[in-house]
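Missing here: one protein chain of the complex. Every other protein chain is in place.
Let's turn to subunit A:
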Amino acid sequence: MQMKMAAIAAGFSAFAMAAGLTSLPAQAAEAVKIGMITTLSGPAGYLGQDIRDGFNLAIEEGKLGGVPVEILVEDDGLKPGNGRQIADRFLTDEGIKLFTGIVFSNVAGATVPEIVDAGAIFVSPNAGPSEFAGKGCHPNYFVLSWLTDTMQGSAGQNASDLGYKKAFVLAPNYQAGKDAITGFKRYFKGDIAGEIYTRLDQTDFAAEMAQIRAAEPDVVFQFQPGGLGIAFLRQYQQAGLLGTIPMVISEPSMDHAILKAVGDAAEGLNVSGAWNTDLDNDTNREFVAKFEQAYERTPTMYAAQGYDTALAIASALKHTDGNVEDTEGFRQALLKTDFETTRGDFHFGPNQHPVQDWYAMQVVRGEDGELKLETRKKLLEQHGDPFAADCSY
């Protein structure tokens, strides 16, 4: 029996083991190496996959901004420890100076300091924790996506604009979840009827549904990224809440992959975000068409952010002729913001986080009978974040 117990313990620890490695074939010898640490395995694997695929879409014949590049992709498996180890290896063994890819705030929290303290540059295609936006900002750290606080705040703004007075809020119990709730409350002008932190590995929300029903709010705000969001929405529908209590969410809880998987339970939902397939600008039109042709699926915002990150890096590589050893020069080149994005007007705030437009969207049924995310109006125009004021280099 003791053997068996010991073996179970071994089984538990086996889950802590690292996940696989994927690397693109090596290209020209003098190519600039870019380290992409992202989440490719597990339920959230499609987030990293879209970032990688979007990023690769911008590479033309192995070149970004006319400079040959080699992308080294590794899977962090959504484990902060893995991310840090990969960064370590990329820094010492490969001598990489330029990093991107991280999807989740908790991985970023452990990995980004390692990278920027070693004098390398990190350009985030997704993760945007508030801790690195204010006092913890760093000159080598750029965010091309958004801050979790602002992303979820846009849902708060949306809820206020829609006239809701009493909100029930839920998010997973980790850094981004806390940022989400703080962000929502920052922009929402009504009262909070209840607040629940769920587990990050939780997939059954029946207990929470019952609490929502008991609290009788005007509106529910929830942040559940990836597969969690799918489970949450369908259980919300099954619990009979969909027709009675409206929901506002931000795009990470209703990206284009979730929309497909959720089906009818998504119809009518109020969504907010910085990017959508129907945003009216040339870069976006070109990106959506190219992505659909190359991968035969609808791009998510993660793909768009991966693409934008690649465009940003391309512009800086072009200005510096591919010299990433001079990080200060590379920084200045990136700060010129000499690139287009799929989100239209975009520039960096004083903390090198985005200043961009935010949109209200809604899930509607298109003429072809398929559900789609339709942009309704601009919620916030050229909006930065409240942490920038605390940042000084």
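Basically, a residue touches a chain if its C-beta (ideal position, glycine included) is under 8 Å from a C-beta of that chain, and two chains touch if they have at least 3 such contacts; residues count from 1.
The rule we apply is simple: contacts and distances are computed from a predicted model.
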Consult the UniProt record of the chain that does not appear here and report its protein name from "Molybdopterin-dependent oxidoreductase", "NitT/TauT family transport system ATP-binding protein", "Branched-chain amino acid ABC transporter permease" or "Multicomponent Na+:H+ antiporter subunit B".
-> "Branched-chain amino acid ABC transporter permease"
For the chain left off this view, which of A:76, A:149, A:179 or A:208 is in contact with it?
-> A:208
Pick out which of A:89, A:186 or A:260 touches the chain that's been left out of the picture.
-> A:260
Candidate in contact with the missing chain, chosen from A:131, A:195, A:267 or A:374 | A:195
So which bits of subunit A touch the chain we can't see?
-> 1, 3-8, 10-12, 14-15, 17, 19-20, 40-43, 45-46, 49, 173, 178, 195-199, 201-204, 206-208, 210-211, 214, 227-228, 230-231, 234-235, 238-240, 257-258, 260-263, 297
